[in-house]
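Sharing a structure here in structure tokens format.
Only one protein chain is missing from this complex, and each of the others stays in its spot.
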Amino acid sequence: MNDTALSRPAPDPVLVCRNVEVDFDGFKAVAGVDLELRRGEVHFLIGPNGAGKTTLVDAVTGLARYTGSITKDGEELRGKKVHRIARKGVGRTFQTATVFENLTVAQNLDIAAGASRGPLTLLRRRKTLPETVTDTMKRIGLDDAADTLAGVLAHGRKQWLEIGMLLVGDADVLLLDEPIAGMGHDERETTGRLLHDIAAERAVAVVEHDMDFMRANASRVTVLHGGAVLAAGGVDEVSADPRVQEVYLGTSDHQETADAAAA
Amino acid sequence: MRNFAQSRLGTLSGFAAGAAVLFGLAPLVLSGFRLGLFAQFICYAIVAVGIGLAWGRGGMLTLGQGVFFGMGAYLMAMHLKMADAEFRSGPGAVPDFMELAGIRELPAYWVPFASPAFTIAAVLLLPTGLAAALGLAVFKRRVKGAYFAILSQALAGAFAILLIGQQTLGGFNGLSYFRYFFGFTLNDPVNQRMLYFITAAVLLAVVALALQLRRSRYGELLVAVRDAEARVRFLGYDAANVKVVAYAVAALFASVAGALFVPVVGIISPASIGIIPSIMFLLGVAIGGRATLLGPVVGALAVAWAQTTLSEQFPSAWTYAQGLLFVLVIALLPGGIASIPKLAGRVRAKNQARTLEATA
Amino acid sequence: MPHRSTPRAGRTARALAAAAAVAVAAATAACGSRAGDEATAAESCLDTSGDTVKVGALNSLSGTMAISETTVRDAIYLAVDQINADGGVLDKQIEIVAEDGASEPTVFAEKSEKLIREDCVAAVFGGWTSASRKAMLPVFEDNDSLLYYPVQYEGLEASENIFYSGATTNQQIVPALDYLAEAGVESMYLVGSDYVFPRTANAVINAYAEAHGIEILGEDYVPLGSTEFSTIVQQVDSAGADAVFNTLNGDSNVAFFREYTNVGLTAEDMPVMSVSIAEEEIGGIGIENIEGQLAAWNYYQTIESDTNAAFVEAFKGEYGDDRVTSDPMEASYNSVHLWAATVEKAGSFEVDDVQEAAGGVSFDGPEGTVVIDGDNNHLSKTARIGIIESDGLLHTIWESDGPIEPDPFLEGYDWAADLSVGE
Partner (left out) sequence: METIVGPLFTGLSTGSILLLAALGLSLTFGQMGVINMAHGEFIMAGTYTAYVTQQIVGDAGVSLLIALPIGFAVGGAMGLVLETLLIRHLYHRPLDTLLATFGVGLILQQVARDVFGAPAVNVTVPEFLRGGVDVLGTTVPKTRLFIMALAVVAVAAVALVLRFTSAGRRIRAVVGNRDLAEASGIASRTVDAGTFFIGSGLAGVAGVALTLIGSTSPTTGQSYLVDAFLVVVAGGLGRIKGAVVAAVALGSLQAVFETYSTASLAKVGVFVVIVVFLQLRPQGLFTLRTRSLA
């Protein structure tokens, strides 16, 4: 595993999407997308609103029905149920951080670590926290908050907790939907470091609007527009693409101004 | 305080106190009649514990618990009728109400209920199995929320109508006139007291079981499913299975309560299990605090008591009170009575903060 | 916090389970009589030392049955007031302890037990549905107390502890059938609510029809409270029977008769004989939908006699001119007077003495003289067929030759031999 991760520039892709199409009553939200995610890479999916980014994530994780093919480690995922795909190591976060607000941080992570527990273990009480949980709490910087209810965590820390839940669940394909939405500057930097840290042995895809964050952290970028891939490649390569500048980067200034105004 | 309540010592002393009230105080202060009435209320409380689990912890609004309550009750009632008939006229005899309805042959599905062991197994397994099957069918297809609530309600309605049409189950009149309970005569005050003790012990056992479920990893998972089902599925769990377990356990509790209700009250009829009685089971749970362990118990007992006491003096006012309780508790106190201390604490904290500000 | 403080969870649960087991064992050890032992009925706590005596009135004041049962309650109060004004029973004033049956059999069982054991009443008046009576029966037998049940019912019951002051089948259903047969009816359609009274009544009707050469063209049941009669009325219409025998209950009657009139069926071409429609229900159905149809009871407000005139006057005086009197009300009014007469005859309020003295006790009621049959605790009653006229009241068009002896198990009718095993 380490070998593949280190053998750059082109390790075998973990997750491969081929000609994926999602149809909402005649409206093609995703129209024939090809995508490859590799271990060791932080792969950004960008594009204007309605470009199909989240719908693509929905398709990969089994929520949206699609045609085409999505494979992980060579195994076809299409038609599998959401929880089966998750068990295969494909984890996702949501636009608004979704954690179990009435449970503590430790409980959140313990649940995330336990998808393969048998009924007898489930029906007993937790005696000690699994090691992966304590380790992950350190990794996401929440070791001081083990007994805090997730619902009272600050916005940014909820996002980290949600990422942490994927980590303890042993996901090796992480699909993160706007992980820095609403974060302050320092939190963004920490998140960036966290992404690279976890990408070392995993494939990470990030759906994001924030261009600065993308530039600072992307190993690879795919630009979606109108449900199709507009451009793909390295950050510089994509930024230089005139079509991308036209449809997306041009609008990103507005987006950022709006964000700043809201903050 | 919270820590004490959740420690082993706290749990044990809680149960000791509960047992002292149920086994010591209640039989001491209550007359035989009132004790029997209390046993009836305890049956409602047992149903409430299950609803607290499925609804309070699992978020499933079970508007059809009357179905499982009724199943447990009818299964037990069939055994009691068989036992009566056997005692009067020997094995294979037809229960009295069938004789009157002109039914001379014992229907085949009645036959196994001559066996006490079979009856108890049926009470424990049949409703639980039905709930599991129904839950699988419904939750796997992600029918939930309001859809589930309406379906469970329609189920209660359909079940009651179905029962009314069954002449071999007493039809609209239901089954009544039970003389013996596992060989003991039911009209003997000593045995009635024994029945009360059994009911109370079952309540304690059910509460202990619910407590274990709540504190287990499963209990945490159930809350997780309630609050963010999608998140749980995207973590690799089959959320439907998690819900099915809680739903089936709630059905089990309701069934056991129904089985006890029959010898305690002496009658079961479709009137006790239709749509309205099923919803009424929820009132006590909501008032007591749906997500807490003891809230549903206290709430169910309180509502039953209030109904008995108030309805005779002010029958029309009681209906208003029921309606108002639903509205006010749900709208203003969704956590039920159990949340009052917490709310009071918050108010106090706020006042303190205000005082601090003022002095600063 | 939960995850730290729970290491000994399993042990706690085991300890609790053990405790519960011990509790059950302890409770079971202290058991009373077993099957076959001599039954030990609870001692009555009736206290007759004061100058009042308590009786219970147990009727549904809430729920679906409140409509009917509150009228019965009014009649009970009227009778008690009259007796008290006349000096009471055995020189004691009657004091009513009122309870709400809430239209639920379990509540009837619970409240009757309360009346007997806590309030120590000498007798209880009330109940309406058979389900409520079945629920109360074991309570009255176990506590050896008395219930006076005022409503016509499906028969097949006779308890020492219950006095039935309404009609049994041979005083209502059978005379209604006799009347129809006399009128030349050769085919009938049966419509009823899905519960015990209609099913038992229809079993009787079927047996009667077979023996008397009447063809039954259909038999339909709707769930209680159902108001959808499109299919059934169509079937009735196309079956083309000579008459319809209606055992529907409550609001279903409203929907049924509206549909019946709307498809153009009338009392002239296909009369409906109803056994659960009394004076109070006619208003809600609408006189235009039911005028000319038939009903079978023992009492109508329009019966012409001095006793009835006095009864109706007293009732209207007490409860208002717009009120009507009906059969169940009259029967409950009678039952209070019968109880008082029996107590006077026995010279005692004790249940055993009252039971002993009951046979042959009579009362001149609004429907005529009724007499308690000591064998089955039912009354001999006069059967009457009434027709609904434009004043919204029932008027007698046929009545039996004097009171009919009660025969709850229809033992005196050959054609009914197969109906039930009886006792």
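A, B and C label the chains in the order they appear, each numbered from 1.
Convention: contacts are C-beta pairs under 8 Å (C-beta built on N, C-alpha and C of every residue); 3 or more make two chains touch, one makes a residue touch a chain.
Bear in mind the structure is a predicted one, so any value in this text is a computation, not a measurement.
In the complete assembly, which of C:95, C:178, C:220 or C:389 touches the absent chain?
C:220
Tell me which of C:33, C:64 or C:332 is the one touching the absent chain.
C:64
Which of these, C:83, C:216, C:255 or C:416, touches the one chain of the complex that we don't see?
Checking the options C:83, C:216, C:255 or C:416, the one contacting the hidden chain is C:255.
Would you mind spotting which of B:138, B:169 or B:338 touches the chain that isn't drawn?
Of these options, the touching residue for the absent chain is B:138.
Tell me where the left-out chain touches chain C, residue by residue.
64, 66-67, 70, 194, 220-223, 225-228, 230-232, 234-235, 237-238, 251, 254-255, 258-259, 261-264, 280-281, 283-289
To test your reading of the contact rule: which positions on chain B touch the chain that is missing from view?
59, 61, 134, 137-138, 141-143, 145-147, 149-151, 153-155, 157-158, 161-162, 164-165, 230, 275, 279, 282, 286, 316, 319-320, 322-327, 330-331, 334
Going forward, only the chains that are shown with their structure count from here on.
If you average the Cα atoms of each chain, whose average lands nearest the overall Cα average?
Centroid comparison flags B as closest.
Taking the mean of the C-alpha atoms as each chain's centre, how many Å separate chain A from chain B?
Using C-alpha averages as centres, the distance is 44 Å.
CA centre of chain A versus CA centre of chain C: separation in Å?
71
Where the CA atoms of chain B average out and where those of chain C average out, how many Å apart are those spots?
So the centre of chain B lies 32 Å away from the centre of chain C.
Among the residues of chain A, which ones contact at least 2 other chains?
Within chain A, the residues that touch at least two other chains are 107, 110, 124-126.
Touching two or more other chains, which residues of chain B qualify?
Where chain B meets two or more other chains at a single residue, that happens at 212, 215-216.
Under the definition above, what is the set of chain B residues touching chain A in their complex?
Contacts found on chain B: 212-213, 215-218, 220-221, 223-224, 227-228, 230-239.
Under the definition above, what is the set of chain C residues touching chain B in their complex?
Where chain C meets chain B, its residues are 1-2, 5-6, 8-9, 11-13, 15-17, 19-20, 23-24, 26-28, 30-37, 39-42, 61-62, 66, 98-100, 102-106, 109-111, 113-114, 117-118, 129-131, 134-135, 137-139, 142, 156-157, 194-196, 199-200, 203, 221, 223-224, 418-421.
Within the complex, which stretch of chain B touches chain C?
3, 6-8, 11-12, 15, 19, 23, 31-34, 36-37, 40, 83, 87, 99-102, 104, 161, 164-165, 167, 170-174, 176-180, 183-185, 187-191, 193-194, 197-198, 200-201, 204-205, 208, 211-212, 215-216, 265-267, 269, 271-272, 308, 311-312, 315-316, 318-319
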